[in-house]
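Of the protein chains in this complex, all but one are displayed in their positions.
Chains: A, B, C, D and E, in written order; residue numbering restarts at 1 for each.
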Amino acid sequence: MEYFKNILSLPPIYYTFAILSVLTLFGALGTVMSRNPVHSVIYMIVTFFSLSAHYILLNAQFLAAVNIIVYAGAIMVLFLFVIMFLNMKQESEEMKKDKIIITAVITAVILGGILIIFLRRAEREPVNPLTYNSQSGMIEVLGKSLYGEYLLPFELISILLLVAMAGAVMLGKREAGERHF
Amino acid sequence: MSSVKMVEAPEGLEGAGFFATSLDKVIGMARSYSLWPLPFATSCCGIEFMATMGSHYDISRFGSERPSFSPRQADLLMVMGTIAKKMGPVVKQVYLQMAEPRWVIAVGACASSGGIFDTYSVLQGIDRIIPVDVYVPGCPPRPEQILDGLMQIQELAKNESLRRRNTPEYSALLESYNIQ
Amino acid sequence: MLSNQQIAEDILAHFGENVKNFEEPYELLTFTTNRQNIINLLVYLHKHETFRFRFLTDICGIHLPDNAGEEFGVIYHLHSLENNKRVRIKVFLSADDIHIPTATTLYATANWLERETYDFYGIIFDGHPNLKRILNIEEMDYFPMRKEYPLEDATRNDKIDALFGR
Amino acid sequence: MAEELIIPKNTTDALALNRPIVEDTEYTTLNLGPTHPATHGIFQNVLKMDGEKIVSGEQTVGYIHRAFEKIAERRPFYQITTLTDRMNYCSSPINNMGWHMTVEKLLGVTVPKRAQYIRVIMMELARIADHLICNSILGVDTGAYSGFLYLFQEREKIYEIYEEMCGARLTTNMGRIGGMERDLSPTALKKIKQAVYHDLPKALAEFEKLFNRNRIFIDRVVNVGPIMAERALEYGFTGPNLRAAGVDYDVRVMEPYSSYEDFDFDIPVGHNGDTYDRFMVRNQEMWESIKIIKQAIENLPEGPYYANEDHYYLPPKQAVYSNMEALIYHFKIVMGEIDAPVGEVYHAVEGGNGELGFYLVSDGGRAPYRLHFRRPCFIYYQAYPEMCKGVAISDAIAIMSSLNVIAGELDA
Amino acid sequence: MNGFMQWANETMFLWKALIILVIFAITLGIAAYSTWAERKVAGYIQDRSGPNRAGWGGLLQPLADAGKMFFKEDFIPAQADKWLFILGPCLSMLTALMSSAVVPFGDSFLIDGKTVTVQAIEINIGILYVFGVVSLGVYGVMIGGWASNNKFSLLGAIRAASQNISYELAMGMSIIAILMLSGSLSLRTIVEQQHGFLNWNVFYQPLGCLIFIVCAFAECNRTPFDLPECETELVGGYHTEYSSMKLGFYLFAEYINMFASSAVTACLFFGGYNYPFMDNVQAALNSGLGQTVGHNVGTAIGILVMFSKILFGIFFFMWVRWTVPRFRYDQLMNLGWKGLIPLAVVNMIITAVSMLSGYKLAIGMWVGLIVFVVILSVVWAMRPRKKAAILGA
């Protein structure tokens, strides 16, 4: 009873957080569990949305917007695109089920273990409301730190992306002189 | 533009600030001015249908200029031209794919009765496979006659009860064509 | 300018017995050959240096039920564009053995024309890559253009046939 | 002729109508037609697709097979015009006149000059009407709808001329054996002049401005579905489609009929037979047709509009009512009892789509013993799979509409 | 309850709610009448009269269409994925309606001494919001097209997806130049910076504006980019299998998208609610009607100006649609990736250089553009040529 009273007396933001978390987990589970790959993608989009909402809760508007534009708006569209293309062809033959299950269990155990260990070791500094900068997630601050403090890594990443793009183009250009549809 | 005949307000109970009409009539009227045709044009009459869509006759005046080549979206199946027996099943298929309410016009002699093509390969009228609401004579009919046919369908749509498509008579009609 | 005479003489010289019935109805050189020689003849006319009959205008069939032994005919119209000259070649077949070699090896056009002829008359073109009905439904079990089959759809019931002339 | 007709058991509808529609569920096949909006007429193309690319295609035709040739064997010569009108319905006067010229060739009738000139005018108007549809539909199929309606207004004017001449718009039935049904009326002449001197050139110039140098359009059609001259000839291409490939074969020039030798006109030819060439050749041909009509109007000879042949051409109505001899001829002609010689004749005219040939075998009866139509559409449509191999589906549609396949002509 | 009232009073909640409702209603209304306008415009462009029987001048046409669609049989094909089939049009409609939320339709009203801005939500990442919503718009089409289980629909969906992703890039890059000029992501700030007439971004960013408009056409699936639904190729494209109101949603969403993109274009490049000599007008109003009323009337004029810009934008969409042919799929991709994106980069460079050069911006931009065109022509003139100068050789 006491516990529930505690819950009821929590500030509303916690409810929002709880609902979003449930939604996120629901999306994540749906992604993994649904049989139809298109449904998986849609669940994943739900996950991304609720993650973006989390960002907004953390007052990181820019990150939220970019998450939606880049992940939900572009990458997932590409995923869906590819899956639709795959579905055109005949259904690939069913893989051996038990092997998949065994692999999945092993991976899950290892991943879960690592997560638990790290979470237990992690030390969190409590937020100091006096020194906390509410603008830290906003775009101006973000831009300044990206182009000031982290300029070198930022540029390095852009070069890396450029290289990756060029590589993708090269890989994609299989046959010379062929028209691309 | 004053010579153009406008929609007349549906009959209803009129009073001070009070205007009631049956839903049937309003929806019937809405349907009649938004008949999206599926031009099933196979031959000569199809060219006359193009003329009907053209600037001189302009079927869009009746709200029917959006041809829906997808049967799902069409309200009106306009069969224009000879339907050979090879084509018959396709016509029927298209009719089956249409969503209710659906109307059918047989434009021209060939679609209505086979016309001069009383031959082994031509279906003697599409009403042997699907129910037809309006027949337009002519070979090919003039655009005016096609418009007459369209206006006749508008009349039918206006006066049709919303429940007609669920009545046993209607299912009996479809049954007679082997359509469930 | 090439004359019909020249062409006829050349063909006669080359094929001798196998071509016959030379005619000139309405100035179009017409002659008959048999099915053993039709392809050779077409090839010969196609390869000929001066004639150059390289354009196949038409292939069609004909049914002559009263012509015992030669009930069916296949008629080729060839055109030499450079000389602006046409010839018509006929081959007659018996109803019992209604086979003729295909011309698709020589002309791409012949494909559908032969299929149409098959569809209408049931003339079988040996070696045709895809000899099946083209205009009629495949379930049809007769060849409608033969004279013994009626034109009309048997289900029409809205006319009076008693009127004279019909 | 066989004495008794065998009634086949399954001419009943049941056989045809209960055919199952076989739908291929494998993804990579796409059924273009028979009711696809771009197939204008009705024919089916089963395309094997790799994404948007067409790997191979196969056509099924015959969806409006109407048995013209069979009907023709049961109809007197003069009634066959109603069939030819419905063959290539975009340019029915050409078919119509072509058939009459064939019969005249068989009967040995010479048509007076005036009738020949009127025929030329009508046939060239029909050619314009045909090409107008084809080119504007190419516009529609590439997404530009307005040009179609601009040109259709001009077609409407051509219809008006027909209507003035014979009382119908599309299936005109305006020729008769031995001449024309009617003379060119002053109103018709006025309308033709208005059309060829003012309206048509204006509309055509505007249409060309809209399309000819439009990069979006050019990208859509240049190098799309090219066919080289040699291959085109093998496939039996004729007409604008062959000329687009660079061969200047035109029946009007090679074997002039109906006084075409009197007129001065050019044969537009294309470069490599792609869709753009076909489009441009048709455009150019319309200009040439306008040129021919102008010459025909200016030099229109006076005189009768039909050959003075009592045996083939119906006598005037007044004479029928008062003159016994005329009445007998009238009856004989209407009953179809004209004295046709035994023989065979092939006559070709330059139809809207190419060489339209009539092969007529007559046994002296009231109807042709055998009548075969050489339908240009039917012959060149065979090449379609080859032309659309390896192109995108949008190209396949542009190719199809630039070929101008008329279902009525295709399926006979 | 009291607390809520106080909060509502402070934030002008009711006024805001009213404005949101009005904007929502106007969006829907304009979208509905866009369908009528489309038919009328198409008719007039094609020398026809367009619908004129359903009501005066066919004004009841949208109602007739809606009435018909509501009562049409709602058909879900047997092989379709039922939920996704329903989800598709709903998503389309949802995303379409969301995008106009951040558009500033006018300046502000003074009510009870408080300022109410004519905008549903004012957030400082307005452009990113629009962009995010637009990038989601494609889901409706994709899901609907896939769920229909029809080859034509699937092809349409695939085309829509690749087209939208590709053109989003060019669109984003063309906006970056605007952001460089304005230094803000907020649409309101951007509009306010274009005060008057000669300050409109279109004079600073002609190339950017062109790219943006082209991309807007592509994002709305309008001719010449209407490949996802092109009638003559794919029958109906992604909505081939849809009937009744679900189809209505798709068609409606297209018009709402048109409205939204016209609104955003007007804000970004054509000064939003700003109009020439607005200061003079405002001063005259203020002196004539007093500060409050004058300001409100001025705002109302601004809103009218904004809407006339939007309506012209919609008209332009239609005008182009009935003029040009459409692209082919690969050409569309080429234009996006090899044409617009490089151009957008060039535009960014020109903007950056002219900003750094310190000259008056507009002059710098135009000089830069002219230099670019000259370079391009020189390169073009010097390209290796083949003998036959015919098309496609």
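Note that in this section a contact is a pair of C-beta atoms (placed from the backbone, for glycine too) under 8 Å apart; a residue touches a chain by one contact, two chains touch by 3 or more.
Just so it is clear, contacts and distances are computed from a predicted model.
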item	value
Name under which UniProt lists the unshown chain, selected from "Multicomponent Na+:H+ antiporter subunit B", "Nitrogenase iron-molybdenum cofactor biosynthesis protein NifN", "Stage V sporulation protein AE" or "NADH-quinone oxidoreductase subunit I"	"NADH-quinone oxidoreductase subunit I"
In the full complex, displayed partners of the excluded chain	B, C, D, E
Sole contact to the chain not displayed, among E:Ile19, E:Ala32 or E:Ile45	E:Ile45
Of D:Ala229, D:Val361 or D:Ala407, the one touching the omitted chain in the full complex	D:Ala229
Footprint left on chain D by the chain that the document does not show	75, 78-79, 81-83, 146, 150, 153, 160, 163-168, 171, 173, 181-183, 185-186, 206, 209-210, 212-218, 222, 229, 233, 246-250, 253-254, 265-271, 276-277, 280-281, 283-284, 314, 316-318, 320-321, 327, 330-331, 334-336
Where the missing chain touches chain C, by residue	81-82, 84, 158-160, 163-166
Contact footprint on chain B, counting only the chain that is left out	3-5, 55-58, 61, 109, 112-116, 118, 125, 127, 132-139, 141-145, 147-149, 151-152, 156
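In this section, only the chains that are shown with their structure count from here on.
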item	value
C-D compared against B-C, more contacting pairs	C-D
Chain of greatest Cα-centre distance to chain C	A
Taking each chain's C-alpha mean as its centre, the one farthest from chain D	A
Inter-centroid spacing, chain C versus chain B (mean Cα positions, whole Å)	45
Centroid spacing, where centroids are CA-atom means, of chain B and chain E in whole angstrom	37
Centroid spacing, where centroids are CA-atom means, of chain A and chain E in whole angstrom	29
Two or more partner chains touched - positions in chain C	135-137, 144, 149-151, 153, 155
Shared interface positions of chain B, touching two or more other chains	54-55, 67, 69, 85-86, 119-122, 124
Complex contacts: residues of chain C adjacent to chain B	135-137, 144, 149-153, 155-156, 158
Residues of chain E defined as touching chain D within the complex	42, 45-48, 151-152, 155, 223-224, 226-227, 230-235, 322-331, 390-392
Residue numbers on chain A that touch chain E, as the complex places them	36, 38-39, 42, 45, 61-62, 65-66, 68-69, 72-74, 77-78, 80-81, 84-85, 87-88, 138-139, 179-181
